[in-house]
Structures are given as C-alpha cells and as structure tokens.
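Sharing a structure below in structure tokens format, with a few things to ask.
In this view, the complex is presented without one of its protein chains, the others remaining in place.
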Amino acid sequence: MSETITLEVLRYHPETDSEPHFQRYTVPYKDEWVVLDALNHIKDNLDATLSYRWSCHMAVCGSCGMTINNEPKLSCHAFLRDYRGGVIRVEPLDHFPIERDLVIVMDSFIDKLSSVKPYLIPKQDKPLSAGEYLQTPGELEVFHQYTQCINCLLCYAACPQVGLNEDFVGPAAMALAHRYNLDSRDGGRQARAEVVASNEGIWECTFVGACSEVCPKCVDPAAAIQQTKISASVDWLKDLLTPGVHR
Amino acid sequence: MEVIETDIAIVGAGGAGLRAAIAVAEADPSLTLALISKVYPMRSHTVAAEGGAAGVIKDNDSLDNHFHDTVSGGDWLCDQDAVELFVNTAPSELLQLEHWGCPWSREANGKVAVRPFGGMKVERTWYAADKTGFHILHTLFQTSLRYPSIKRFDEYYSTDLIVEDGRCAGVIAIEMRSGRMVAFRAKAVVIATGGAGRIFPFTTNGAIKTGDGMAMAYRAGVPLKDMEFMQYHPTGLPGTGILITEGTRGEGGILVNKDGYRYLQDYNLGPPDPWPRKKAMELGPRDRLSQAFWHEQKKGRTIKTAQGDVVHLDIRQLGEKIINERLPMVRELALAYVGVDPVHAMIPVRPVVHYTMGGIHTDIDTATSLPGLFAAGECACVSINGANRLGSNSLAEIVVFGARAGRSAAAFAKANPALGAAGKAGEAAQERLRELFGREGGSDTVSGLRKAMNDTMESGAGIYRSEDTLRQTCGILADLRARYRTMPLQDRSNVFNTDLIQALELGCMLDVASALAQSALERKESRGSHQRLEYPTRDDANYLKHSLASYRGAEPPSISYRDVVITRSQPGERVYGGATT
Partner (left out) sequence: MSRRPYVRKVERSWWLQHPRYVAYMIRELTSLFVGLYCALLAVGLVRLSQGHAAWDGFVAAFSSPLGVAFQMACLVFAIYHSVTWFALTPKAMPLRMKGEPVPGIVIVGAHYVAWAVVSIVVLIGAGM
C-alpha cells in the first residue's frame, strides 16, 4: 500500500444543501504534489461533482486561492509535503460569499478594483510618434513590486477589516492604486484620492499586516496603504494651507 | 432564453480579446460591446507568457530582418503579406502598451530595453522582467476599465455560434454561476479564445486552453488551418510542464545532456562558441531544439528522473544579480516546483507542448469565411507563424491582430444592418444541453476520455510522427468522439457545474484533436514542427501549402489545401548556427 493523505473539503450545493458541510477524501501522497493536484485527483477519480477554480498551476493567474488549514493559500503553491502525516482542511477563501463548494463570489472585489481608477493617467500626453515615455531602471524599481499583484484575493481573506466592513476597498485594490501613484509617468493621484483616501479606503486600515504576510507575490499591500496614508495626509495639509492650488 | 442585443460580441478576454475590445471602444464608443469570457480576464493564459514581445525599435535592426527571421523561422509556411503587416505594426502596438503603463524593462537611459531571442538575427524582444505576458495582460485589463462601452460577461462559457442567412449573428453562452443559457445577438463576433495545448498531456498551457473558440468556428463551417503544427517549447519543467522562458537562453543559458555536453552542436546549430550568438545553439528555433531532445533521448543521453527524461538548463554563469533582475520568476518556479536554485544548480527541463500555430483560418484583416466572424490571437491562423513560431512573436501577434480584429468588427457592425428577431439557434443549443444532462448509464467519464485522448496525442502526434502512429491516433480519436456522444455527466446541478464545463471543453478538444491528427496524417513531408519519420525532408513542390480541415460531424474532417502567399522571400534552407554570421 503506497502512502496516502486525507483531505477534508468543504462542500456546498446551493440547490440541495441548506449550509456547507465537510467531506473527506483519501488521495495518494506524492512529494511533488500540491493541494491542487490532490483536488484534481479527487475530481478525476473520486468525485466529479467537486467544483473549484484553477488554471495556470504556476502561481501567476490567481484563480486557485483557498483556505488550507486555516491559512489563505494558492492551492497550486501549497505542497503536500508540508502537510504530511496530517489531515488537510480545504475551504473557500474567507470574507466572500460561497457560490458552490470552493468557489466564492468575487463581484465585490471586481467593483472595488475598478473604483480606484487602476490605469495610467499620464502626467503629460505624448503621441505615439514621439516614442516611449522615458523611465529609468531606478524609477521602475520604485513601483515595480506593486505591479506584481495577481488578484488572488488571499489578502482580502486574511484582512479582518475586510471581514468586518463590507465597503472597505481592501488591500489589493489600494496596492494597485499605489502602483500607479508611484509610476513616474502617472499624474493621477488626485483622481484616485476620492476613493483611495476616503473612509472606506486607506482610513479603514488599522495596519494588521496580515495581507502582506499571506501575499504569495510579496506585493506588500500593507506598506502601500501606510505610504498612501502619509501622502494623503501631506496632500490634505497642502490643500489646507494653500487651497485651490492644482496639484 | 434571455437574449442580449449587442453590436459586437468578443469571446475571450486575454491579450487579443482585451485589445480588440479597446480597439472597438476607441473606434466608436457608441457601439455596444459584450466581452464574454469563461474566466475573469486576469486568469487568461496570456498571463503565463514570460519571455517578451518582438518589435523592431533599435537602430541596429530593421523590419526586413524581423520579416526574414519570421518567415524562415516558420519554414516558409507563413503568409508573407501578413508577416509584412505584422512586423510593420508590432513596434507601434508595443509602444501603445507602454503608453498605457506597461512596465517594460529599461536601459540606463530610460528607453525600452530588448533582449535576444530564439531564431532572431538581431535582438528585438521587449520584455518586462520575465513576466511579460502577465504585465501585458494586466495593463490591457486595467486600461479596459476606462472604457464604459466595454461590458464584460465574466464566467460565461460560450457554446455555439449563431449563424443565420449565411452570416454570423451572435453566440450562445452559459452563465456559469447559474447554469442558464443566454443568447448574445451581435452584428459582428470576434473569437479570441486561445490555443488548445490541453489536448496533450504535458503542456505549459493552463486548464482553460481547450480550443473552445476553434471548435465553435469549426463546427459552424469555418476551416481550421495548419492544425498539424503544434509547438513544443524546449524547456518546460518535468511533471508539471511549467514554462521556463526562452529568456533564460536569451540571457546566455545553455542546455546539456547527461554527460554535461552541449548536445545542440550535433544538430546543425553549432559551433558552440563564441557564445552567446544569435540564431545559434540554444538560440536556435524551438522546433529544432525540441527535435534535438527527442534524438538525444533515443540515444540514451538524457537524464532519467522520477518525472521522466530531462536535460539540464544551466544559467549559473549568469550570476545571482542578473538572475534576480531579469529572471526572478524562473528562480521562484525552479525553487518551488523542482526544488532547484538555478543560481547554484542546473534546472531539469524537457520539451512540452506550448503553442498552437494552427487555428481558425482568417485573412489579413482577421475576417473568416463566415461573414461577421473574426478571429485573432492563438486561436487564429493568419498565418504569420507558419510551421513554427519564433518566441516573442506571439505576444506581439495578439496586440497587432487583436487591434485589427476590433477595428474590422467595428467597421462590419457599422456597415451591416442587424439581423431580424431572435431565431431558433438558441433552441438547438438548449436541446443539446438537455440531452447531455439527460444521459444515463455508461462508464465513460470526462477524465477517462480526456486521458485517453492525451495519451494517444502524445504517442501518435508528438514531436515525431509516422503513418502508423497517426492512423492509430485518428482511429482512437474517432472512437473517443463516438463514446463522447453518449458519455453521461456525473454532476447534474446548475450552479457552477464544472463537470459540465469540462465535458463541453472535452468535446471541443476532441474535435480540435481530430483536425490536428487528420491534417498531420495527410501532410507527407517534414516542415517546422511537423516531423514525419518516413518523409524526413521538406517537399515544397507538393506541400508549400496550408492545410484546411473542414468539419464533417462524426466523420473525420476533410483536408484541402491553399497556397501560401509568397511575396519577397523565396523558400530556402533554414540555416542556424555558425553559418549565419
């Protein structure tokens, strides 16, 4: 008998279940497998009714976020070898409604992401014929880490303020706003401030820091938000002392 | 069934689909646009592309160079008018991405940087570290948010095209979260659904690359062109098939066999030094590198591992600083998935299926033979890639032809009246679904049939093919397609039923696979990535033509041929290695 490992997976079938329940599956243990491989094994061989999102299997598409043993993780990046000898509990990400099994409803995130104007608002218009905006490697480095977000929602699942406060814009959205604010080509900080520097934006954050701890891409949204608090406060002070000056 | 009226429907929201949507919105914001995707846009597989996008911008380069590299890289099966247009347009499209905020890597003076890439005489590959596809996709998605006319339908799985009066009149889709069917009635439809790598077992492609759009067009009577040409990327991780970018070799990485020998020099790609050198050794074209692996394997010179045979990719000589700056994701992937730190050790790699050169036959304006239907990106075959694609041409292709498709669709929608009231197309699709849900009995499952398809594709239609293996594969696929027609679902629910979606995807894959296998069987020559053991050379006299596979229901497709557009590059010998300097 080769080695096996047990998964305890949350199931929820809205057409027949009044609430979620757990189901146990035993799968082969393989050193190089991730939890996603185990889920695929379940779906292909044991229970085809299990629903979950996945695609790239290389931690870049952001589809497969789940709560694994109480920790938000990408299932394609959670290695069985780290759970060997125990039971692996797999649930959908926290703080989002459950659509079905491990699939969450993420509409609120899409709305919040769109609300921060996450696109380049150039400081100066430049026709294509004039070539690229010049940007030195140093200028690129300033915002580069904040470009790495794969929209996997682990940070929303980890953040208690997201859980307690439905309207909180949230870590990833504000990290993306910060990415554009720091881009040397961008002049849109003012335009984004309406949502970002609002009560539902940065000021809802109490720097728990869980978001940055769980981020698989080291984006550090907590840092992005604290830095935005400082720049927003400075902007506010400037407006107070010299009102009407366009920035 | 709910009917949604829209001027234009775009199926697929990856690089090509998003670019098309933005092009429509910019051409005319008053046009209504439905952007339909089976996944949220940032999950599209464009996100996994790594190395870069090719476009001529440096003084030491010329459009002519890019043109010739591409045509010879494609073993002269590329339509040269399309390649001309492509190389001319790529630089401005990549620049447009920069203007939209794409974080291209830079030279010290602030200008966009380029790196060498396989099969290219002069370096022209723009890159954003080693996550170029990720940055392009996110730039396009985020930019698309500023156009109010782009209405997105995320997680809608498109099943059928609506065809009325010989025109494409829209698309039927399933809203995945509820299971209900919706009919999008549109004056013009753009398909941008990507390739079909998942018909093979070892692939860099994500779960979603199942050829859905190709199958939809195919079943509606549009031929699939050059399907036999499937690219194996030389360096994927064993087991998972995760892509290790060509950029590793562009920066100077080398490939060695079990004796530590740079074996590519034995396959007309040498001499091994001086290194690095463009179009030589590890910077040769992908088809030749993958074929070299196959030969090394036959000679017993590959390294055996628990996940199969591999060779070693060595980038230690680049040093930690360069690796962290230009290949950080490669380091992360190697550490996480094979436990190797490429700064100190060699990465085990093997060829894995990566890109579908073939696809929906379109003209240079992305129009298909069905009026009102357009296609762009990996799902289409214009053809600019011919028998083998050069690395970094695909990310450029999606924006060049994505934009073109958007503009063509917008022009068509404005010039053509809307069709009459909603017809019966929806009813047929609904009935097909009801029949699928109603099937009882039988032991066939989605995963069982899919595995059988994967196995036969790898053994019969892999890097090297023969009459016997191809015939066998065609036979097995015909059998699988028959069994598919009675295969029951195991999940009959409505809400986010992924057994249903996987079953529908399997149907698409089986159709696409049979087009591939039949096209391969009938091309009795070796060209680019299609290699026949019994016909080892190129046969321009008989086969300097595109294959066209036409759907015939349960029967295998009929294969016809179409001339290649040759303008200024006559077929010659593909020469790589020292002879090119």
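Lettered A and B in written order, each chain numbered from 1.
The rule is short, and it goes like this: a residue touches a chain if its C-beta (ideal position, glycine included) is under 8 Å from a C-beta of that chain, and two chains touch if they have at least 3 such contacts.
As the structure is a prediction and not an experimental result, all values here were calculated from the model.
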| item | value |
| --- | --- |
| Chain not shown: contacting residue from A:175, A:197 or A:222 | A:222 |
| Identified contact with the non-displayed chain, of A:28, A:131 or A:163 | A:163 |
| Hidden-chain contact residue, picked from the options B:177, B:258 or B:295 | B:177 |
| Residue among A:12, A:79 or A:156 that touches the chain left out of view | A:12 |
| Absent-chain interface as seen on subunit B, which is shown | 177-179, 493-495 |
| Residue numbers in subunit A that touch the chain omitted from display | 12, 14-15, 19-20, 70-71, 94-95, 97-99, 105, 138, 141-142, 160, 163-164, 206-210, 212-213, 220, 222-223, 226-227, 229-230 |
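The definition used in the following text is that only the chains that are shown with their structure count from here on.
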| item | value |
| --- | --- |
| Touching residues (chain side subunit A, partner subunit B) in the complex | 13-15, 32, 43-45, 48-63, 77, 79, 99-101, 103, 105-106, 110, 113-114, 117-120, 122, 126, 128, 131-137, 139-140, 143-144, 147-148, 150-151, 176, 180, 183, 185-186 |
| Residues of subunit B that touch subunit A when the two form their complex | 39-40, 42-45, 47-48, 92, 95-96, 98-101, 103-112, 129, 131, 134-135, 138, 142-143, 145-146, 154, 177, 206-208, 239-240, 242-243, 306-307, 329, 332-333, 336-338, 445-447, 451, 490-491, 493-499 |
